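Every protein chain but one is kept in place in this view of the complex.
Letters A and B mark the chains in the order given here, with residues in each chain numbered from 1 onward.
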Amino acid sequence: MKNKRSLFHKIIVYTAILSIAAPIMVLLLWSFASRWAWPKLLPEGFSLRAFDELFGPHSPVMPVLLSSMGISLGVAVLSAAIGTITARAIALYDFWGKELVSFGSILPIIVPGTAFAMGIHVVFIRLGLADTVLGVMLVHIIYALPYTVNIMLDVTRLVGDTHEVQSRVLGVSPSRTFIHVSLPQLMPGIMSSISMAYIISFSQYFLTLMIGGGSVKTFAVMMVPFIQSGDRTISSAYSLLFLASTAAVFIMIEALIKRFAFWRDKTE
Amino acid sequence: MARLYGKVSKALGNNHIMRKLEPYVLLLPFMLLGLLFFLGIGNALLQSLGYIPALGLSELTLSYYREILQKPALLDSVKVSLAIALVSSVLATVLGVLLCAAMVHTGIAGGWRLQAIKLPILVPHMVVALFAVTFMSQNGLLARTLYQLGLLGSQGDFPQLLYDKNNAGIIIAYLWKEIPFVAYFVLALMSSVSSTLGEAAENLGASRLRTFFHITLPLSMPAVKKAFLIIFAFAFGAYELPFLLGATLPKALPVQAYVEYVNPDLRHRPYAMAMNSIMLLLTLAISAVYYWLLRKDFKGTGGGQYEK
Partner (left out) sequence: MSRKIIALLLSAMLVMFSAVGCSKEKKQEEFDANADFETIVEQAKGSTVRFYGWGGDEQRNKWLDTVVAPELKEKYDITLERVPMDIDQILAKLSGEKQAGEEKGSIDMIWINGENFYSAKENGLLFGPFADKLPNFKKNIDENSEEIQKDFGYPIEGYEAPYGKAQIVFINDSAVTPEAPKNTAELMEYAKKYKGKVTYPALPDFTGSAFVRNVIYDIVGYEQFMDMEADKATVKAAIEPALEYLRELNPYLWNEGKTFPAASTEQDNMFADGELALSMSYSPYSVALSIEDGLYPQTARAFQFEKGTIGNTNYIAIAANSPNKAAAMVAINEIMSAKLQASQFSVLKALPVVEYSKLTDDEKAMFDKVDIGKGAIPQDELLSKRLPEMPAKLVPIIEEIWAEEVVGK
């Protein structure tokens, strides 16, 4: 009985993985293809156009990629941090306006992107935040918060604060309690939050363009015009680079956290 | 500045005030960002009422709303958006939870397989549109495979999944992205529940199936419901997929708003903003209803010394 269940579950998981891998494979093929007409199942022509565009000597792509990753990492960490403390307030405290805050945290997803971008643009100009990296990061954080707050909310609620209370009762200071007791328990949620916030920031196009005003160049801003122009060769290559860099960041985050946890256990 | 700091410090010396202030302090960054957010929305609303002094429009008016609401095309657009959002979100939630459960139960909550399943979340919607056309168009890989296998006569025989009023292609495209999203969103919670309470239940003799439906799933519901709301709201308000993969008419609501927005005549901006506001109101209403119906789940479970 258990084996059947396991098999069934495994089939689901691997089917999912297959249907995810197939389009990615196609991306790879298109990155080097020039022509792929009916009814061929494989491309007919080979081209290095995309390679030249991305890695050629004149190409600004790699520096932009690195700076975009930096920006998004910053956004991710900040969003996770703010998400954690906000979730903490909602989950563990009782205060006036609690439900409103809880509901309000979902708002950026509900509000159409163009409307928000156009509205906040003027405000940011007056605040001197338009065309700056800080401004772009702020709007990215606003968009990532619904996800980080809600991920952390669930995890915080589940973890509760009984362990914390116990630790305090035993005389451990609040900061040590947080670092050694609460944080490890919240870590899966924090990791999720960082990942989620990173993607949201890294894939933002319209918002970055409007607030960054072209002064803040991100990878997405360079990539999207090619997708819109229907150039499959180049947009596939860009997309692959996009995915590869994001995957690399995720692996790095996970490895870092694991090291942190490992060290934590050792000092116990 | 130093004096200010000193004053604040003294106030915080008082434990009682400190306790009361704590949640508000924790919420400070969120509130500040929230303020920015509302400033932006407010401005957008002003624009929808026709107030864009830079373009010489300085009178507040409801005329843009009136004009839009009088067009029968608007109702069609709302229907299209609702249909796409509802169908894709419900399906994605059910299948996503299924996938999540499968992952938790086979212990594939980590490693390369988790990363593989996370991939669609990384893919921007525009690229998903690319995939959709590559695979599902009448000229796409699915059609070509069937043709090579002799199962398809010509391009025209392949069913019209894209660019058609049935919007099947758009829904499938959303599913590709949203099933992994739901699975991932719920994963943290579900695996926590499963490894603690779920395992406890099984140790006490409950069958796997019972444990899942009576303990794991119910306790994961907060995350599931939130995931549903998030993907529903997104599918309702996003324009990329319906724009690139949808029929020319009727257009989904966000596409209609986008078309107005890119209209070279800048004085059309209020139309775009008005349409966006209508979209916002609709989504807000649906979310509010949703929240109210499920308010029990959204209240804090509290616990600990900080309540009251």
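Throughout what follows, contacts are C-beta pairs under 8 Å (C-beta built on N, C-alpha and C of every residue); 3 or more make two chains touch, one makes a residue touch a chain.
Everything numeric in this text was worked out from a predicted model, so none of it was measured.
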| item | value |
| --- | --- |
| Listed residues B:Ser48, B:Ser77, B:Gln138 or B:Thr211, member touching the removed chain | B:Gln138 |
| Of A:Thr15, A:Thr162 or A:Gln228, the residue in touch with the unshown chain | A:Gln228 |
| Contact residue for the chain not shown (choose from A:Arg88, A:His121, A:His140 or A:Arg157) | A:His121 |
| Interface with the unshown chain - residue positions in chain B | 1, 4-5, 8-9, 12-13, 18, 21, 25, 28, 32, 52-56, 133, 137-139, 155-156, 160, 163-164, 243-244, 246-249, 259, 261-266, 269 |
| Hidden partner interface residues of chain A, rising order | 34-38, 45-47, 49, 53, 58, 60, 118, 121-122, 125-128, 130-131, 173-175, 206, 209-210, 213-215, 217, 221-222, 225-226, 228-232, 234 |
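Here, only the chains that are shown with their structure count from here on.
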| item | value |
| --- | --- |
| Centroid distance [mean C-alpha coordinates] between chain B and chain A, Å | 14 |
| Chain B to chain A touching residues, read off their complex | 22-24, 26-27, 29-30, 33-34, 36-37, 39-47, 98-99, 101-103, 105-106, 108, 113, 115-124, 126-127, 129-131, 134-135, 139, 141, 144-145, 147-148, 155, 176, 179-180, 183-185, 187-189, 191-193, 208, 219, 222-223, 226, 229-230, 233-234, 237, 254, 257-258, 261, 269, 272-273, 276-277, 279-280, 283-284, 287-288, 291, 295, 298-308 |
| Partner chain B, residues of chain A touching it in the complex | 2, 5-6, 8-10, 12-13, 16-17, 19-24, 26-27, 30, 38-41, 82, 85-86, 88-95, 98-99, 101-123, 138, 141-142, 145-147, 149-151, 153-155, 157-158, 160-162, 164-165, 188-189, 192, 195-196, 199, 203, 205, 220, 224, 227-228, 232, 235-236, 239, 242-243, 246-247, 250-251 |
